[in-house]
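One protein chain is absent from this view; the other protein chains keep their places.
A and B label the chains in the order they appear, each numbered from 1.
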Amino acid sequence: MIVQVEIPRVGVNVTEFRLMEWDAKEGDRVEKGRTVLHIETEKTQWEVEAEVSGFLHILVEAGRKVPVGEVVGAIAETGEEYQNLQADSGGALVHPAAVAGEAGPDQPAAGADKGQSPSPGRRVLITPVARKIAEEHMLDYRKLKGTGPGGRIGRKDVEAAIRAKAAVGKEEPATPAAYHGRKLRAREPLKGIRQAIAEHMHRSLSGAAQMTVMGEWDVSKIVLLRQSLLREEPEADTRISYVDIMVFILSRSLRLHPAINCSLLENEIKFWDDINVGVAFALGEEGLIVPVVKNADQKGLAEISKQVKELGKKAQERKLLPDEVTGGTFTLSTVGRQSESRFQTPILNQPEAAILGVGAIEDRPVVRDGQIVIRPLMSYSLTYDHRVINGFGGEQFLRTIRRFVENPSLLML
Amino acid sequence: MVESRFDLTKDEALDLYFKMVLTRYTENKHEELWQTQKVPVYTHLGTGQEAIGCGVSFLLKKTDYLIGTHRGVAEVVGKGMGVKDIFLEYGGRVNSISGGRAGLHLHNPDLGILPLLGGLGTDFSLAVGAGLTIRNRKRDNVVVDYFGEGAAEQADFHPAMNMAMLYNVPVLFCCCTNQFVEYHPYRETTCAEDVAPRAAGYGMAWKIVKDGNDFFAVGRAMKEAIAHGRSGKGPYFLEFKTYRLAPHHTADQCLYRDQKECDEAAKKDPLPRAAKALLEKKWATEPELKRLAEKCVTLIDEAVQALQESGMPDPATVMNHAVAG
Partner (left out) sequence: MAEKYYTEALVDALRQEMLRDESVVVMGLDIKPSIWGTTRGLYAEFGPQRFISTPVCEGSYTMAGIGAAMTGLRPVVELLFSEYALLAAEPIANVAGMWGYVSNGGYKIPMVIQTFAGARGHGAYAHSQSTQAMLLNAPGIKMVIPSNPADAKGLLASAIRDDSPVIIFHSRLLLTMTGEVPEGEHLVPIGKGAVRNEGKDATLVSFGNMLYRSLDAAGRLEKEGISVEVIDLRTIIPLDEVLIAQSLEKTNRLVIVEDGRKRGGVGSEMAAVVSEKYFDLLDAPIMRVAALNTAVPFSAPLEKAHFPQVEDIVAAVKKTLE
C-alpha cells in the first residue's frame, strides 16, 4: 500500500503551511509514527508523522508554501511499490484516513492526487460542530473513530478525544502506588510562575537553534575600576556593582553590534532600535525573573546602577509591573555568581537572540609574558540563536566585550 | 338634440378634448420611445378610444378613485397624471412615482389612481373595497372602474357586481367594448353582444353609449353617472361601444381581423370629430386648437427631456419597503 503524506487541516483559519524541512531523505525507510516533515505558519508549527512504515517519496521540496490538504509526499510500504512511485506511475495512493482504521467498504483507487481535497474514495464523516471544535483544538480528526451512523464523528467523539489528549499530558498514573516501575512519593501540579517558566524554557529551546560559547575574562581592570568608583559612592549616590558595570559594557557593545540586538519573528529578523538589557534575578525556589533596563545605552553608569537596584528590590518584593519585565532585547544572567558551577548553557529569553551568563570572579593562575601570575577571572557563557547569529558574529561581539573589560578606558571614547 | 343638465359645458368639452389630444400624442410618443429602445415597456395603444378613456375620468376629483387598464394612458391622463410621470415609470427611472419598481403598472396615490394590477378582470372587487372606504368615511366620492369587455369574463366580475349592490357602494363600472379581447374578436370569447345588461340581474342601474367615439355622448353619460354615485344611489354600469384601431400590443400583426373593417372604423376617429364639433359650436377656433396641440407637444417634449435626464435607481435600495424580506 502507498499512503499519501499530506498537509493536515489543523487550526481554524490556517489555509497553508510552509514546508520547513523533511526529516528524512528521498528513499529513506521511515517507521510508522515518526515525524517525517516539519511544517510551519507564522503562528504555528506542526509535525507530520508517517502513517505507515515504508519508503519515503518526496513530491514537494522543503521551502515551498503549500495549501492545507495538498499531497506533498508518499510512503510506499514495499520496495516494489516505491519503485513504482519513483517511476511516476502514481499507483494506488491511499488517503491517510483509510489507514487510521476507519471502517471503509472499499479501498480507494485514486491516481496520484496533487489536488486540494482528500483523495476520492473514503471521505471523513464528521458533523459541522464536531469539525469546528476539532479545528479549534488543533486536533487532526481524520484519525478519530466516529460513533455516529456510518462511522460519523460527532461532537462527543471529538470532545472525548480532546479530553484523552489532555489526560496524556497530565501523566496522571492509573494507580497512585506504581508508575512504570517507579513508586510515587508525592505529587505537585505545575502551576503559576513555575509553569510559566517551564513553558517558556521549553518553548525557547524548541524554537531556536541555541549555541553556547564559553570562556573567561581577565577582569583586573574592572576590579580596579570598581574600587575607584566605590570611593566615589557619595557622588554617585549608589553603590556600583559588577552587574551594573556589565550592563553598561553590554549596552555599549550592543550598540556596536546591532546584529546581536535582534529577534527572529514572523519569519523575519527584526533589528531593534532600543537596547533594553534585562537582568535576571533569582527568586528562590520559584525560579527567576528578568526585569529590564530600558535604553541602557543612553544611560550613565550611576543611572543604570540605581535602576538595577530598584528593579532587584521590586523583584524580591514581587512588585514588578508588567512593563518592567517586557521589551528586553538582550539578557544578562548573573545567577551563576552564587552557583557551584563556572559555566552554563543559558537558555534564550525569547524572543531575544542572545543571552550572556557570567559566573563569580575568582582568582586564577594565568600565564602572562611567560610568567604565572594570579588574576581575577570572570567566567562567561554566551548563548545565541544560530538561526540569526553565526559563529563569526558571536566572536566579534565577545571580542568587543573583552576589549572593554580588559581596557575600560575605551568606554570613554 | 334634447338639452340635458348633464351636457358638457364649454370648459369641460375643451378640457376633455385637450386630454384626448394629449393622450394620442403621448401614446404615439411611447410607441416611438419603444421602437427606438428608449424605454423597455412596449405599447398597448388605445388609438381610437380616447373619448371613452379620457371621458370616464376627466370629470373626477382628486379624491375620487380610478382603476385603469393596460391599454394606453387615456384614463390616467384624464385624471391629471403627468406625461412626465408616465414616461419616468415606463423608463424605470429613479424619480418615477414608484422609484422604478412598477413599470407599466401605473398608479398615483396623490391623484387617487389605484394600482393597475396585472391580471385582467381581477380588480372589480378592488374597486368595491375602495367604495367601502368611501361609504364608511361618508365621503361624496366615487370609484371609476374602467375595463374592457374581456375583463368582464373573469371570475371576479360577478362577485364584485353582487357586493357593489349589497353594500351600495359608489362604484361606476365603465366597460369599453372595443370589439376585441386580446387576439380575438370578442364574440369568440363572450357569448353575449352587450355587457351592461348583466347589471340588471343585480338590480344595478345601467346604460349603453352606442357611439363611444362621440365625446359629448361619453361626457354626458359620465356626468349623469357621477351625480348618481355622489348622491348615494349606489353603483352604475356603463358600456361604451367603440373600435380598437390599435393592435393588442406593438408586435401584434392583427391577423385575426379584417383590415377593411379597421379602415372603416378609423373614419369614426374621435379626435377629428371632436375638433369639428368644437369648431361648429364655436367653442374654439382653428388657431386655438392649434395652440392646444402645441401645448401638448411641449408637455411631451418636457416629459421626454425628463426621461433622458433622470437616472436609474440605486441597486442598494432594492430592499426598501420590503416586509420580512
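Note that in this section a residue touches a chain if its C-beta (ideal position, glycine included) is under 8 Å from a C-beta of that chain, and two chains touch if they have at least 3 such contacts.
On a predicted model such as this, the values are computed, not experimentally measured, just so you know.
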item: Partners of the unshown chain among those that are drawn; value: A, B
item: Contacting the left-out chain in the complete assembly, out of A:Arg155, A:Arg255 or A:Arg342; value: A:Arg155
item: Full-complex contact with the absent chain, from B:Ser4, B:Gln35, B:Asn136 or B:Ser231; value: B:Asn136
item: Selected residue (touches chain absent from view) among B:Leu14, B:Val39, B:Ala160 or B:Val304; value: B:Ala160
item: Hidden partner chain, residues of chain A it touches; value: 127-132, 148-149, 154-155
item: For chain B, residues in touch with the removed chain; value: 65, 97-99, 101-102, 105, 107, 109, 114-115, 117-119, 122-137, 155-156, 159-160, 162-163, 166-167, 320-325
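By our rule, only the chains that are shown with their structure count from here on.
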item: Chain A and chain B, separation of their C-alpha mean positions in angstrom; value: 86
